[in-house]
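Every protein chain except one is present and positioned as in the full complex.
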Amino acid sequence: MSDEMMDEGGTIKKFAYINRKAPYGTIYALESLEVVLIGAAFEQDVSLFFLDDGVFQLTKGQKTDGIGMKNFSPTYRALEMYDVEKLYVSEEALAARGLTADDLLVDVEVVADSEIAGMLDEQDVVLSF
Amino acid sequence: MSDEMMDEGGTIKKFAYINRKAPYGTIYALESLEVVLIGAAFEQDVSLFFLDDGVFQLTKGQKTDGIGMKNFSPTYRALEMYDVEKLYVSEEALAARGLTADDLLVDVEVVADSEIAGMLDEQDVVLSF
Amino acid sequence: MLHTVNKSPFGSNSLETCLKMATSGSTVLLIEDGVYAALKDSSVAETIAQAMGTVTIAALAPDLAARGVADKVMDGIKLVDYSGFVDLVCETDKTTAWL
Amino acid sequence: MLHTVNKSPFGSNSLETCLKMATSGSTVLLIEDGVYAALKDSSVAETIAQAMGTVTIAALAPDLAARGVADKVMDGIKLVDYSGFVDLVCETDKTTAWL
Amino acid sequence: MKLAIQVNEGPYTHQAADTAYKFVEAALEKGHEIYRIFFYHDGVNNGTRLTTPPQDDRNIVARWSALAEKHNIDLVICVAAAQRRGIADADEAKRNSKDADNIAPGFRISGLGQLIEAGIQSDRLVVFGD
Partner (left out) sequence: MKLAIQVNEGPYTHQAADTAYKFVEAALEKGHEIYRIFFYHDGVNNGTRLTTPPQDDRNIVARWSALAEKHNIDLVICVAAAQRRGIADADEAKRNSKDADNIAPGFRISGLGQLIEAGIQSDRLVVFGD
């Protein structure tokens, strides 16, 4: 199906995924990631933004055995293989939560909110989770 | 069914319903009210607490035609007929929302949060919505 | 850009984050429980008043009416119906939902 | 009384309201996304530290571990597993959920 | 002790159903009685047998059914909430002229009175929701 679609348009749009929710408490983080993975086949210009509690999706050392759910955090490390390489994390969101970039399991760009605001302005399609 | 139940125990417990959510945006307010109505048949000692956005459930003049949903606010006025008469509203919650008791469609007791805290301590069963 | 906010500002941080992300000239449309942010004399009224300096604040009138607060809306807020909501979506280059 | 809080304190007002309603001697158990309130050096750490003067703050350890923050918990927070959660429910006269 | 449980959210979307399950498991291990588990709001969606979660994920619905069978637990789905959300047993399907039902084994559909009654009859009511 995705092949068909790509032949059809050829359009390249800037897709932004806004992640504002923590993992496990709700499914939004996981199902957002599923969209990103499927979306990668469409070869669009993709950026992921982690704002507010969304930064918690990227914390190192998640161990989910105790809650009986699958730890999906390693998938963020695999995004590079899908050519999803633009991951932006809110500097203010990290600071408010007592976290630094060292606490995150993948290389990201830590950016001030004011800068993120400008980057969002440049997008074509914004998906919110 | 309710007759059976009442014969069975004869126990009277203090039931508290905590309403913290606004109406219409989510269904919790409506489905909380449905529990109160059914629960009335059990002749327990019932108190309703309206905290945070829960105070919005009681605003006068709700007109829901435009959103295509049923206006269930008149039911709060009918609670008296079900012998549900203890309605407590957080004073601080009203004030933060720019509301006063005059904005509410039913007679309530406006109470300080500190006092509500003490009243909750006296309850036997607390249902949260 | 059009931003929509559907959460009460008293219970959630969605409005706060939206206002941080809404650049000058954009429009913020309050819908569903988000319309409570339009109330005058509330604890967030000052925040909204300040935001009006750089962005347009709109609110979905049917949602205000449903909640019984249509006559409590602060000055300067643009009221729209669903048709106006569609117009806002089409007039702006894209829509971002702050959930 | 036992109070449970399952929402992140950074996105919702549930913890704030819970702490207003928790009288002296009661226990507040952080579960699910509520465990983020246990983080040291966060913007709510001071609020939690103050609350510890009058109430016991507990957190569900499996939820902390799942979220990768087990080693970032501030001092003075009581850690429990599901079995300890059950004990807290039984030791107190009733449980109130702050959703 | 006699414990009653209320589950307010559907499976997978919110952790409430997971936490409730883990809590119930722990309570049973400690020898407590689970008087009833009442599913309300979107919680009624815990009781559909049509779910097919990914193979490497937990099966929340099947897990409830197995627990109920093993420990003889009363799993009650609120009828009013179920009608709004499309959860039906054979009787409900017939009454509402539906051509199919979707309730999972071990669950039964009943009224809100079952929640109040659980509050009255049990020593503690614990609510899991969102």
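Each chain gets a letter, A, B, C, D and E, in the order it is written, and its residues are counted from 1.
Keep this in mind: a residue touches a chain if its C-beta (ideal position, glycine included) is under 8 Å from a C-beta of that chain, and two chains touch if they have at least 3 such contacts.
Fair warning: this is a prediction, and the values are worked out from it, not measured in the lab.
Engineer: Where does the absent chain make contact, in terms of the chains shown?
Structural biologist: A, B, C, E
Engineer: Any idea which of E:Gln6, E:Ser65, E:Asn102 or E:Ser122 touches the chain not displayed?
Structural biologist: Residue touching the chain left out of view: E:Asn102.
Engineer: Quickly run down the residues of chain A that touch the omitted chain.
Structural biologist: 1-2, 5, 8-9, 11, 13, 15, 27-28, 31, 34-35, 38-39, 41-42, 44, 125-128
Engineer: Please give every residue of chain C in contact with the chain that is not shown.
Structural biologist: Residues in contact with the chain left out: 4, 6, 31-33, 60, 62, 81-83, 85-87, 89-90, 94-95, 97, 99.
Engineer: Footprint of the hidden chain on chain E, which residues?
Structural biologist: Residue positions of chain E that touch the missing chain: 10-13, 41-42, 45, 48-54, 57, 61, 80, 83-88, 92-93, 96, 98, 100-102.
Rule of thumb we're sticking to: only the chains that are shown with their structure count from here on.
Engineer: Going only through chains that touch each other, how many steps at minimum separate chain B from chain D?
Structural biologist: 1
Engineer: Which chains, if any, touch chain A and chain C both?
Structural biologist: Intersection of chain A and chain C contact lists gives D.
Engineer: Round to the nearest whole Å and give the separation of the Cα centres of chain A and chain D.
Structural biologist: Averaging C-alpha atoms per chain gives centres 28 Å apart.
Engineer: With centres defined as the mean C-alpha position, give me the chain C-chain D separation in Å.
Structural biologist: 33
Engineer: Tell me, which residues of chain A touch at least two other chains?
Structural biologist: Each of 20, 24-26, 52, 67, 69 in chain A touches at least two other chains.
Engineer: Name the residues of chain E that each touch 2 or more other chains.
Structural biologist: 15, 19, 22, 125, 127, 129-130
Engineer: All pairs of touching chains, please: list them by chain label.
Structural biologist: The list of touching pairs comes to A-C, A-D, A-E, B-C, B-D, B-E, C-D, D-E.
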